[in-house]
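One structure is given below, represented as structure tokens, and several questions about it will come after.
In this view, the complex is presented without one of its protein chains, the others remaining in place.
Chain IDs A, B and C follow the sequence of writing; residue 1 opens each chain.
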Amino acid sequence: MLELHDGSLDVPKITARWYEEIKDKNFGAFIPFIGIVRDEFGIDGLSFDIYEPILNSWFDTWQKKAKEQGAMLFMAHSKGDVLNHTSSYISAVVTPQRKVGLRLINDFVEDFKASAPIWKYDLIDGKRVYAKNRSQALSGAGLLA
Amino acid sequence: MLELHDGSLDVPKITARWYEEIKDKNFGAFIPFIGIVRDEFGIDGLSFDIYEPILNSWFDTWQKKAKEQGAMLFMAHSKGDVLNHTSSYISAVVTPQRKVGLRLINDFVEDFKASAPIWKYDLIDGKRVYAKNRSQALSGAGLLA
Amino acid sequence: MARIEFLGPIGKEPQELAISNLNELKEIFAKDEKLAEWLGICAVAVNDKIVKSTDMKINPNDKISLLPPVCGG
Partner (left out) sequence: MARIEFLGPIGKEPQELAISNLNELKEIFAKDEKLAEWLGICAVAVNDKIVKSTDMKINPNDKISLLPPVCGG
């Protein structure tokens, strides 16, 4: 389950909805990871562009990988502006056993940071400034250089 | 923050309360781990005994360890009976940075399993049966043998 | 008298015993058939701190706890 929202994520509502969805399905562990925008570098918030076709196929690949381990993944991400101290990103894993779940949420979030086609901008004085030096080149970058 | 509840945990309510408590404190990641009782071994649920004085000091030691890394821990656990498909355990870490948080929640939950003075019973036909073969001897066990 | 508590599933009432160290407790417990299955797998706390040596001196009013294998979560 991958969902994109305009602006900040309603953390209690989204995580409660996911929990309701899985609680009777005999999983033993539900592990959400919630990202909150920090007030740092003098920003008012962050803003995001997402390229959905590649995000969807990236997520589907991970969902398949999770299913092979009896697990399931959820993810929600913001599009557009997200102010400081609100959430732009939630992912969650549900698994029968905790060890698989803790490893999976770690690997999933790490690969999300390296691979998900999402671009981050700092909101400074009402302007969007690409967070270039906090961004990572994708695998295969430089092909046309 | 360590809290004990009689019976099942209200997951959306507890995690929402923790999130409200931390969201304006400039942490970047909030990572709950939610344990749900699985329908397995023919049980109707689980039941728990807790020895609170040692649980409290164990938790305080971890809270100090978390603070040294700029992080904070939360934990909720059930006392008494908890039926299948409801939650008996929630822990959460909040950190400035995700990597510290993902490592900390993993290490905390692992040590919780090995060290927290909590005894688990299967609920079978209305009786409490000590889950002996799923339990771990504490470090230092056998001192009086 | 020290107070001995048997936690969780041991299911034994607390005892009050006049002992001055854990070695004495070990000798007394060796004769208790009900404890035979538990001693090898229980950790021991004195005043809510887990201890690793039986040389530990026990004072009157100390609380000693036997902690069987755990399984939280």
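Quick note on the criterion: a residue touches a chain if its C-beta (ideal position, glycine included) is under 8 Å from a C-beta of that chain, and two chains touch if they have at least 3 such contacts.
Since we're looking at a predicted model, the values are computed, not measured.
Touched by the hidden chain within the whole complex are the displayed chains A.
When you scan A:22, A:100 or A:131 for touch with the missing chain, the hit is A:131.
Residue positions on chain A in contact with the hidden chain: 35, 48-49, 51, 53-54, 57, 77, 88-89, 109, 112-121, 130-132, 134-145, in rising order.
Going forward, only the chains that are shown with their structure count from here on.
Centre-to-centre, using mean CA coordinates, chain A is 25 Å away from chain B.
Separating the centre of chain A from that of chain C, both taken as means of CA atoms, is a distance of 49 Å. Among the residues of chain B, those in touch with two or more other chains are 35, 109.
Among the residues of chain C, those touching two or more other chains are numbered 73.
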